[in-house]
Structure formats: C-alpha cells, structure tokens
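Inspection log for the structure reproduced underneath, given as structure tokens.
Partial complex: the chains shown occupy the same locations as in the complete assembly.
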C-alpha cells in the first residue's frame, strides 16, 4: 500500500465501510448507491452498486458492483461454518459473473497478489496454492478434458522487493501470452475496524488500483490496462493503529449517547459531547498528530493471523473451485484443496 | 496469558511500563525502586531493582532485578544494529548472572515457552532452535569438551492445546532428571504501548508467573516450584486493542498539554482537559466498556511480525551464546546460530 | 540412528523384512513365529507374533507382537484410500490394545520422536501436532469431560542436537510427573527396500530401542525403563544406498531365475548364477566395500517426501484419534486434525 498516496481520512479498502462513513457525513442514504442485504447462517451479504460518478466521488470508491460477506464467526475455526461460507461465496460469485456478463466458458487467470513471506499479506499466494488449475490439461489435449471443468490458470506474481518487477507487469506479460478472458485477483486489504479483519470477504468488478491492499502496488490491474475484465476479491487482514483508535472513539460516542446518563460521571458525559462535535476527519487528524511523530502508527493484525489466513484462503479457494467448475460440488470440493 | 485472571488495569508484562504508570499515580519516584539508565548506540538500558514489598505492590511486580533494553531501531532490520544489541545483551546478561550470584560453571537449561504455530508467540521456540546446546557432549565425555564451553540444554515444552500438559510440568520433569543449576526461560510478552512491541527485551530474575506472557500458563516457573533460580527473558510481541487506544488517549493528553493553545479548537482543548481528569483506570474502563461487548478487544501484533520475531530471536540466541560460553566471541557467534 | 552400532547386515526396522531375510537363510517358516495375513482394499495387513527367544534371535527382533500395514497406493495421494487406511489402522490398533491387555480407560502419552527440521525424520512431531489431546480438560474438570474421550497427552521431545537431552530422558521426566498408563511412540524408520518407504506402517509392543529409527537415540523407551508399556508405531521413510543396491541384486536373482533363459545373454545368466551363491551378508559386504570409502553410502528418501510425510502423519493421527476416543468417528475425524 502506498501510504503517502492514500486518502488518509479513509484507510479502508471496504466499500461497506466507505458507505457507512459517507452516509454519516451525508446524513442518510446516498443517491446513486443501491444496497441489498441478506443474512442467514451467521453470514451477512451486502450487495452494493455504485451507479453514478457523483456517488463514486462521495464514497471515494470506483463505480461498480460490490459484494461483501461478513461472517464474525470465521474467527472461531468452525469447519462447518467455513463450508457454509464457501458455498455462499460460490453462489454469490456465480451470480456476480452472470450479472457482469462473464459466460461459462470464459478462461480465467487467478492472480494471488501479496508477499508470501508476510503472513497477513500472504492471502493471494495461499489461494493460488489451493485453487484447481486446469489450463495445462486443455493445452495438452483439449478434447480429452472431462466435461464440467473450465480453463483456469493461476499465478502469484510476488512483490517488488522480491522480484524487482511490478506485479502488474508480470500479469500483463502472462495475459499477453496466455490470453485469458477474465482475471480474478485476490488481495489482502486494510480495514477501518478491527472486527472486520479476517471476517469479511469483498468481491468487486473494479480491478486492483494503486494504493489498495497492503502490498506495494504502483500500477493496477484493470480492464484499461489488461484489456479484459478484472474481478477483485479481498479480505481485510490488517488495520492502522490510528484507525483502531479513531474507530473506538466513534464507538464511544455512540455507546455513551445510547446510555441513560445514570452512572456516568459528569466528565465522561462532557467528553462524549465534545467528541460528538468533531468530524471523522478532525478526530483522525488528532490521533495522527499524536501517533505519527512517535512512529506509533503501525499496521497491525490479530495475533492469531497464521490460522485465520489459512482458513480464509481455503474458504475462498474452495468457493472459487465450486463456482468455476460444474464438476466440483460440495461433496468433492475438499479433495481439490491441499 | 490467562486473560480472565489478569489485572485489567495493567496489561503489560514490562516492569518499565509498570513503573511509568505507578509513578504517574504516585506523582514521582517510588521508594523501594532503584533505577539506573544507560544509553548508547541507539540502545537504552534500564536497570530496575524492586527492593521492598511495598514497592512491589505499588508496581504490581515481583521484588527482583529487571533489565530492559529498548532499541527502537530493531524494527528497521539493520544487521549491524542487531549485532550491537546481541553484544549489549550479552554484556548485561553476564553482569546480571554475576549480580544474582550464578557462577561460571552453572549448568543451564534454556526453556522456550510459547506456541510455535502462532508467530507472535513463537519467540521462545525460535530461540531454542538457535542456541548452542552442549549438554550431550558433557554427558558423553565430559573431559574431552574443549574449554570455554558451559553445559547447556534447551527445550520448547509446547502449549496446552498441543500437548495437554502444562509447560511447567514438562520443565519440572526435565529438571528432576537432568539437574541443571539455572533455568533461563524465554517468553513472548504483552506490552502497554505499541512502540515497545518487538523493540524491547526484558531480563528479570523473577521466573515465569501464571498470567504473564501471551501463552496459556496456569502454573509458573519459579525457584519455589523448581528448586533452582529461573531468569525470565521476554520480548513484547503483542498489544491489546484497548491498551493501544488507552495509550493513545494518554499520549493525546501529554501532546496537547505541551502545545501552545494556539491553533487548537476550543473543543479539542476541552476534551483534553477532561481526559486529564480521568485516571488511567477510568479511561481503560471506558475503552473496555465499548470494545468488549463487540468482541473488539483483540490482541494485535505488527503486520511485519514474521521478520521481527526471527530477527529478535536471533539477537537473543546470539546474546545467550556469547554470554554463556567464553569460547563464543563476536567473531564466531554467527556460525553458532542457524 | 547410531549407524556405528547397527547390525550392518540388517539395516531394516521392519519385522516383515527381517522375517523375509531370516526365512531365506533358514529355508522356510521359522518356528516360534506366527503369521497371519489379511488383504483388502489395497491394504495388506500382516500380524506377526515372535513368541520365543530362539525365533527372536534368528530374526534379530525382540519377542512381541507386530502388525504391518502395507499400502503401495499411499504414494498416489488418493484421499479416499487414506481414509480407508486410517480406518483399518484404527481397527487394528484397537484390537492390538485389547490383545496386549490395555483397557479403555488407560491414560495415554503419545511421543513423537525425531527431528522436525529433517523432513523424513519429522513423522513423529507431525503426528503429535495432529492428534487430539485431552489431558488438560481432565485435569481442569474431570467430571465435565463429555463421555467418549480418553485422557491423552502428546510430546515431541526433539533430538540431541537441538536439546542436548536424550529424548528418553525428556519422556521419563514427563512420565514421572504425569503418570500415564501407556506410551505410544511414533518414529520414522529405515527400510531395506525402497518400495516399502512411505507405504508401510508397523505397530509393535516392543517399545523403542537404541539404534532403531532414523534419529539419534542412545537410550530407548521400553517398559523396563519407563515402568509402563510402550507401543511403537513406525513408518520407513528412508533407505541406505547400500541396501537399495543389495535389494536390487536380490531382485535380479529372482527375476532372472524366473525367466526362461531365452533372450538372456550368457554373461547375464552367469552373473545371476553367481549372485545366487552369495549370501545376503556377502553381497551387502561387497556393496559396502565399494561405497563406504567413497562416502557414498548415503541415506536417501524419495524426492516427494514432503507430501508423503504429511499424508502418512495425517493417516496415523486420524487412526489414533479414531482408536483412542469412542466419540471420534469416521464422520467427524477430519475436524480433529489440522
């Protein structure tokens, strides 16, 4: 993530968080943003369409379609829930492909962005290790491939510090040689709130843009650059210390406003009243003013990141395998991942 | 770390942080606490002696000797600095052994506490993998061991979830059979402030107590339990989200008090004035009241934890090798670690 | 494995291989050895009982009960077959516990011998990471543990070069403190023939003896030493280069004897005739005479060892979980391993 270039007030890669903040500022639903929410089995699915330029600017998000799966239980290492999330992801992803006009025969290149040596940035490479690739069978003997499989390849292009080459250049080179019809790019993201870390999956048809994700990207992966559509799948795996603090201050406002005034000291009530009058930007400014000179505005991840990242990479890989190949079903999906 | 049993107001395993907080409450230096500070080459060394029961209670720390090395530059992966820190650690550690009366021939068992599958908790096991062990040579042919080596063994006893056995029981069993004269236990700790994470090493002659460190310990490793002295070496590798927030609020107080009032909005000044009147405990109480019901009070670690933990484990292992064996010198120390 | 101390003529840790060789020498079935063979689903199960001292000496094996599962298909990474082997292992293991008089309530300590940094020696530690441990729940609140679980703990004691302590000493210390009723020790073995590597599991009630396995053991894990029974589970993961050569020469004898003499050159026939007249020991002596001065008698493992060892560790861990806990069933066993 190129920190200097990012809109400091935001520090989130999640459209649902941008929407929350924008609505707070705007004082209600934004025109040009359609939202639909489903909730079942502990999985909250939000489908957001950003349909005009004005809404895009207010959100600080590209125009496009966004699907978010929020599953607080994903942190509890419940294998049954993980299977349900894979299935829900697959269903949403298939519908998403339909909605944006990708047909069943489309050849897919899955791109796992990020640094495999940095656990919270290793999501993309881990997904690549676990998706079913088939392109080589099609290349060898297309007519002998069993029905129900689609042509899929996958690459983890690495990061600048390891390769000296921007991941977008690696991907462009491969796209030019192998001619896929669609890119699916997996990336680790930053979130505004700690509770969304490792519990949220975002799907969007906007590609990858410089300054998104937690890796070091100076060029993006977009239809403009690559000539083919690029769907981005992201999971927030980190937060800035400053956004944690800011988010807590925000929660404090709400929390103490909701309470009856009994049992609260006069000082607390006064603080909360004052916090109420500060804008999101002013508050974050205060926090940064304190943290930055001390070098304290670290990017952090939950202590259990090793397990979380493996679990969620497996959920996404299984979901992609289910969605991309008819021959992969809930009964046999486990044997396709490692 | 047994969270339920911990004193919530503290949430630090570092004596220097306890001292800071206690002095704020007390309004100045505590009787019964001697402090000596050295600073050179970017390394700040604080030697704290807690010499009476009263001071111990005010600090919430055992009576004993504490040495803290604070090295903000350790996060920058500077190999020259790492070598300097190893050397400084070795010098302090040797002096510490003298001070508490451990002689040169004392047989040492190094215990690496923590869970090797959880990166920020893997410090102890990583140190064990990198220290020079010699006990088997002494057992085989004591008179043929070259001079300059001490008898050292090492064990990573694992965590309850993997072994079903408390680490203290594993260590007790080994102590009874192998009869070392001294335990050196390495453990990952929690810190109150994010900037001390992965930049601070604490040495103390107090052993390991239930509720310290980030692992799951219900019994400790102490002279009372083991019959031999136990020196604890710890590095904070995690923080609670709530202590980050609390610490920032604290920094905000100081920060805005120090500033001239020019350029600050009236609201900000008022907030800061009010924060000033809250005690540490009241503030942390507020933060927890907000975070806990939401399941937000996660334990976090910097995103670069993989590299940090390897670097600092290597620093400690090299420092121990230098300190425990005369035959290990700055010129050959690198060839003893992996 | 202490190479210098091993009987060079044997170089196998498998009773079935010792039996094959002894029968060749003896010219038929050995008195004092009972054998029963079952074969189904690609799994060959051999149950050997060595019942008298004379047979023991001829085999070069301890008196006791040996079960061997041979599954050539285990190298093909077939998850269905792996599940079948786990189930077959569990069934044999349960019967074995009954046969040697271990009751259902017996408290078990699982010991994973070997070096986790050396892939073909990492079998034991990998099994330990994947077995279900329960002892800590019993210790905390014995009466609240759900029925169907047995008290199980597990430890990987490491190797001399890492700990400076013999694994038998670590285990003895833990046994004395935690008082299990039974040890189950997992160890990687050496085989005489390459095709048994990673395809064979041996269960025996004889414990672990110095010079068995591929690790560095100078003391064993036996009932005599520990005071409780010790069942050894082993998988050959390596061969000596010399035994591969020797084994091939042996196969050549059989192969060319079986063939009609048509199509064989006179020289070949002569060679084979001569090989026929050499004893096993003479042949191996020839091979060693060639290899040893050149430092060629390396211990080797198949190139795919990383995958093989993970798969077979998982098979054994699942089999132990099924066998030791009634509450673990084929339907839920997968959720107990990692």
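In order of appearance the chains are A, B and C, and numbering begins at 1 in each one.
Throughout what follows, a residue touches a chain if its C-beta (ideal position, glycine included) is under 8 Å from a C-beta of that chain, and two chains touch if they have at least 3 such contacts.
All values derive from a computational prediction rather than experimental measurement.
Novice: Please give the number of copies in the complete assembly; 3 of them are in place here.
Specialist: All together, the file's complex is an assembly of 4 copies.
In the analysis below, only the chains that are shown with their structure count from here on.
Novice: Under the over-half criterion for shared residue numbers, do copies chain B and chain C use the same patch or different patches to meet?
Specialist: same
Novice: Specify the angle of rotation obtained when superposing chain A on chain C by their C-alpha atoms, rounded to a multiple of 5 degrees.
Specialist: Resulting rotation angle: about 180 degrees.
Novice: Roughly how many whole angstrom separate the Cα centroids of chain A and chain B?
Specialist: 35
Novice: How many angstrom lie between the centres of chain A and chain C, each centre taken as the mean Cα position?
Specialist: Roughly 47 Å separates the two chain centres.
Novice: Which part of chain C faces chain B closely enough to touch in the complex?
Specialist: Its residues touching chain B are 117, 128-129, 133-136, 152-156, 158, 160-166, 169-170, 172-178.
Novice: Would you mind writing out the residues of chain B in touch with chain A in their complex?
Specialist: Going through chain B, the ones touching chain A are 72, 117-121, 193-195, 197, 214, 238-239, 241, 244-245, 248-249, 251-252, 255, 265, 267-268, 270-271, 274-275, 277-278, 282, 286-287, 289-291, 294-296, 298-307.
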